[in-house]
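What you see is the complex with one protein chain gone and the rest in place.
Let's turn to subunit A:
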């Protein structure tokens, strides 16, 4: 938590998560999110985020803080941070991507979407369904048809793991 003198120097924002937890961050950190930026420009310093839960918000604030201090010299450090950041479960990724989308943080969005895309690339449809909690809504005939159409294209083995 910043000391009082610092608070005077730097404008602070309060973010409120969907589970009613409040977080104080510097304005310069927060405005990397377009959603927050728009509110700040309208004069808000208290930002309720009813679509972002505390767990995701903590991670995202971490990310914003790290990226707010971006210079040429800590480029490697940020890369390592990003790599660790996305090295998590699919469920966490989905929560993060929804939150990042809601907050309009485009660099984070790109990174998360790229990560999800990379991780579902070689998965079998069954594994993907389990990961995304999707029920197959094709009829068996339709599925067989699609499989047949894809059969030529895919010679390689699918990855059946769920992480």
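Keep this in mind: a contact is a pair of C-beta atoms (placed from the backbone, for glycine too) under 8 Å apart; a residue touches a chain by one contact, two chains touch by 3 or more; residues count from 1.
We take it that contacts and distances are computed from a predicted model.
Novice: Assuming one chain is omitted from the figure, identify its UniProt name from "Ribosome biogenesis regulatory protein", "F-box domain-containing protein", "Ubiquitin carboxyl-terminal hydrolase" or "Origin recognition complex subunit 1".
Specialist: Its record in UniProt gives the absent chain the protein name "F-box domain-containing protein".
Novice: Which parts of subunit A are in contact with the chain that was left out?
Specialist: Within subunit A, the residues that touch the unshown chain are 18, 35, 38-39, 47-51, 53, 91, 94-95, 97-98, 101-102, 104, 109-110, 113-114, 116-118, 120-121, 125, 128-129, 132-138, 143, 146-147, 149-150, 152-154.
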